[in-house]
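Down below is the structure, laid out as structure tokens.
Of the protein chains in this complex, one is absent; all others appear in place.
Right after this comes subunit A.
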Amino acid sequence: MGLELDFSVVLDRWQSLLDGAALTLELAFIAVICGALIGALGAIGRRGGNVLIARLCGAYVEGIRNTPLLVQIFLVYFGLSSLGLKFSAFTVAAVALTINVGAYTTEIMRAGFDSIHKGQIEAAEGLGLSKAQVYWHVVLWPAIERVYPALTSQFVLLMLASSVTSQISAEELTAVANYIQSETYRSFETYIVVALIYVVLSFIMRLGFWLLGLALFPRRRRLGTPL
């Protein structure tokens, strides 16, 4: 009982695989951008003085962190359609992933904000900076720099987790794989190829975040030490 692998029929469909990979990256890109924004606002809300907003942000984070992503996707999918709203599978996937990563980013950003000492804020206030200026220059950027590795991991994880959106037929990489293996009956080969493509996508993302980090954090670039 020898193992016979034939990749040719899978690799023949490289065009579809490439399309799927592109869509996966696109989904991840949208979710990361929107999720990062939600995360920053969520963290501000969660730490802010308004109890109602803080509770709402807390409930959002706990709700997302304690339910499976697939269930969240179905909730968005069926929730929107029961409201009579018709969206493409891609849109639903993007929304669900954004909501998911936004919650995790809220938690990470909160840790980042918490790591800024009160003395830093007082020093900035003492120099006459307004509340908004203090937040921007002395809280937000150092906080992001500090949690940047955690954010990177979370965002790569999100890209990998986006494979479950194949369940609502978003045409991303895993959905393409499902389709190819059902057509070629070369399941093992298909998923080996797809796994390798995910590895490459992860690498691309990490490289991208590393380069972005170099651009955003000149101190890190010059000294190489954590903040």
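What we mean here is this: a residue touches a chain if its C-beta (ideal position, glycine included) is under 8 Å from a C-beta of that chain, and two chains touch if they have at least 3 such contacts; residues count from 1.
Quick note on the criterion: contacts and distances are computed from a predicted model.
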Name the omitted chain as UniProt records it, choosing among "Transketolase", "Fe-S cluster assembly ATPase SufC", "Rieske (2Fe-2S) protein" or "Amino acid ABC transporter ATP-binding protein". "Amino acid ABC transporter ATP-binding protein"
Absent-chain contact - pick from A:Gly2, A:Gly49 or A:Gly126: A:Gly126
Please identify which residue in A:Gly20, A:Gly35 or A:Pro142 touches the non-displayed chain. A:Pro142
Touch rule applied to subunit A and the missing chain gives residues 117, 119-120, 122-130, 133, 137-138, 141-142, 145, 217, 219, 222-223, 225, 227
